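Structure first, commentary second.
A single protein chain has been omitted from the complex, and every remaining protein chain is retained in its original position.
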Amino acid sequence: MTDLILFGVFPYIAVTLAGFGGIYRYASDRYSLSSQSSQFLESRMLFWGTVPWHFTIILILLAHLLALLFPTAWGTLLGRPLRLYLLEISGVSLGLVAVVSMLVLIVRRAINQRITTVTTVIDWVLLAALLLQVATGVYIAVTLRWGSLWYLHTATPWLWSLVKLDPQVSYMAVMPAVVKVHAVNAFFLLALLPFSRLIHMISVPLAYMGRSPQVVVWYRR
Amino acid sequence: MNIRAQVSSVFHLDKCIGCHTCSIACKNLWTDRKGVEYMWWNNVETKPGTGYPTQWENQEKYRGGWEKKGDRLQLRLGGRGGLLGNIFHNPRLPTMDDYYEPFTYRYGELTSAPAGNDQPTARPVSMISGRPMKIEAGPNWDDDLSGSGIYAANDPGVLQLSREQRAQMFAVERLVMLYLPRICNHCLNAACLAGCPSGAIYKRGEDGIVLINQDKCRGWRMCVSACPYKKTYYGWATGKSEKCVLCYPRLEVGEAPACFHSCVGRIRYLGVLLYDADRIEAAAMQDDKDLVAAQRQIILDPFDPQVLAAAGKAGIAEQVLEAAQRSPVYLFVKKWQIALPLHPEFRTLPMLFYVPPLLPVVSEEHLGTQRLVDDYFTTLENARLPLQYLAGLFTGGNTEEIKAVYRKLMAVRIQRRRITVGDLSESEVAKARELGEVSAEQIEAIFRMTALTSIRQRIVVPPMLREQAIEAGMDPERHKQEMGFGSRRSPKRRW
Partner (left out) sequence: MKNGWLRQVSLLLICYLWFCFPPSACAADLVDGDPQRGKALFAGTTSFAQGGAPCLACHGIAGRGMGMAGGASFGPDLTSIFDDYGAEGIVGTLDDLTFPSMEPIYATRPLTAEEQADVGAFLAKTAEEAQLPTVSRMTGHVAIGLAVISALLVVFGRGRLQGVRRPLVLGVRTGKGGRR
């Protein structure tokens, strides 16, 4: 029953929250569609937090996404033991860096008085959830080897079953507790997206690469 | 030819008394909210000095403005890819410590302290964290050369001078200063705009005012780094960048911007300039020394029938062209050529011009008082404020350009002295006019515009024609009894 709620029902709740919450926030409060930067108040320590955090977490997320969207190709890629091992080593290294940089970010927010004044409760919830996510991720990668391969045959079919509106909870039900926590927390983070600074993920300014250097706006043209 | 109109300004530095009334007018109107306390969209610096933020002119550190890369211009901050690659941590962002941490005092403690042996004190507290703090800097910390051993001595312009020039400049009886009021220059080739990853910054086509769309701004802070004048600021409480808006709501109803209106020294002139937008990039590509001339060149003559016809075709209204013809800025910048842009070598084509100050350059100390030197013609070479320093400020290092301006300003002074004091011969005046390449009539015109104008002559706000513009896009009848157009939200973050 618990498994059904956690892996069969909660994901849908999270996606619904993310979707409708996101639309609501986009429509009603476009002003706040960003992550409020505190670099102006403290820059040095931020570098050692935010830069490794973003680059490592993007790569890690990308790997999760590729294994979800292109399972066959991913399986072929990891079909050679050497490649599998290299990927796992890289993953663990990236994950460890992510954990450390998240710790840096958390400590910075906690000890710098300027930063604490611009920190909200939801910021703390988010930071805690992110730390939990990367910490469990690294723990899984280290103790339950090789995650990059069994993910394909457990998480991928489970997630696809969710997409097909036919949740196959059994895949996750047999998993160790830490994997369950990782999976549920992932959907919790998704649910948090429109209600926290995580929303800045949707404002990647790729259009900048193509726009003209000067922008002139007219009332009447 | 692609003609556009630009509301631009001239600040006459000989007239500035450094009273900061302008800054206060601006602060009261725009930046008295939480998160923007430290911002001074208008600030008045003492030169030599490090300014606000500290050493803002040092682009080795701040990397603002443009640089030439082969045959094109690139932000000194880096190319687009590099800029996006640095989006998680802006490599060149000045922090609050480079401006100052805003503070207040616990005044209440002065009256509420219990009786005791000591005087009660009001401790300074940070306006950010609310905790007691040690004040290390404040607005105009180096005002009037205070702390000159640290600040004036480390003015980036001063650091470029030779050792002898510095020694001469800092000799006690010679040390001199000038005030430099600064607002956003509403540049033609704005670097803040080019650096904005979200595309939130734009230039208004009708009047050239550069604004940040607060709903589109995502707080990447690249504009803060890219603007070489450090005239966009990051609002730490809202996560948005803000900048001088040239009081466009005031302009739209025909009023002067608050700092212009309140200026005690009446140093500020405002008017429309017509320019050729197709030649912006070419002008910004010139060598440092030719930038002033190139910028002057793309400013067009509002009396030229050809220009008027092309402007009409470009959709510039008759009334605006008429305002351009009355523009005092056109006279100073193009006709008399005595107003210069600040740091043209940043290549943003700033549209705020300065008449450089004559007094600190050609005065001398005599029996304990300051007076003008008698020998007008040789003083420029060993001016009290080295010409290289002034050239570094206003002409991209071109001393000939700055000399030309000073010869004109001196001719004005000499001719007026002959008229009012009468102790100079006509031949001396004629020689001054010849050197300065100005006519007697021009001198009188300059004199009148400098000293005897009314606010309507100094500040010629073009009709903005907003009503027509709005009516063209929406039907006012449908919005009857509403408070303005659309809903209004306070700039507050909840998440």
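In order of appearance the chains are A and B, and numbering begins at 1 in each one.
One rule holds for everything that comes next: a residue touches a chain if its C-beta (ideal position, glycine included) is under 8 Å from a C-beta of that chain, and two chains touch if they have at least 3 such contacts.
Not measured: the values here are computed from a predicted model.
**Student:** Give the labels of the shown chains that the missing chain contacts, considering the complete complex.
**Tutor:** Looking at the entire complex, the absent chain's contacts are A, B.
**Student:** Which of these touches the unseen chain: A:Ile5, A:Val107, A:Ala128 or A:Val174?
**Tutor:** Touching the chain that is not displayed is residue A:Val174.
**Student:** With the missing chain put back, one of B:Ile17, B:Ile135 or B:Ile150 would touch it. Which one?
**Tutor:** Of the listed residues, the one touching the omitted chain is B:Ile150.
**Student:** Among B:Ser9, B:Gln55 or B:Ser262, single out the residue that touches the unshown chain.
**Tutor:** B:Gln55
**Student:** Pick out the residues on subunit B that sit against the missing chain.
**Tutor:** Looking at subunit B, the ones touching the missing chain are residues 50, 53-55, 58, 61-62, 89, 91-95, 97-98, 136-137, 149-150, 153-154, 159.
**Student:** For subunit A, enumerate the residues touching the unshown chain of the complex.
**Tutor:** Output for subunit A: 43-44, 47-48, 51-52, 56, 75, 78-82, 84-85, 88-90, 92-94, 96-97, 143-147, 149-150, 152-154, 168, 170-171, 173-175.
Here, only the chains that are shown with their structure count from here on.
**Student:** Roughly how far is subunit A from subunit B, going centre to centre by Cα mean, in whole Å?
**Tutor:** One centre to the other, that is 45 Å.
**Student:** Flag every residue of subunit A that touches subunit B in the complex, lowest number first.
**Tutor:** It is residues 25, 29-43, 46-47, 50-51, 53-55, 113-114, 116-118, 120, 122, 195-197, 199-200, 203, 205-209, 211, 213-221 of subunit A that touch subunit B.
**Student:** Under the touch definition given earlier, write down the residues of subunit B that touch subunit A in their complex.
**Tutor:** 4, 80-81, 83-84, 87-90, 93, 95-96, 126, 128-131, 189-190, 193-194, 196-199, 201-206, 214-215, 217-221, 234, 236-240, 277, 280, 315, 466, 469-470, 472-473, 489, 491, 493-495
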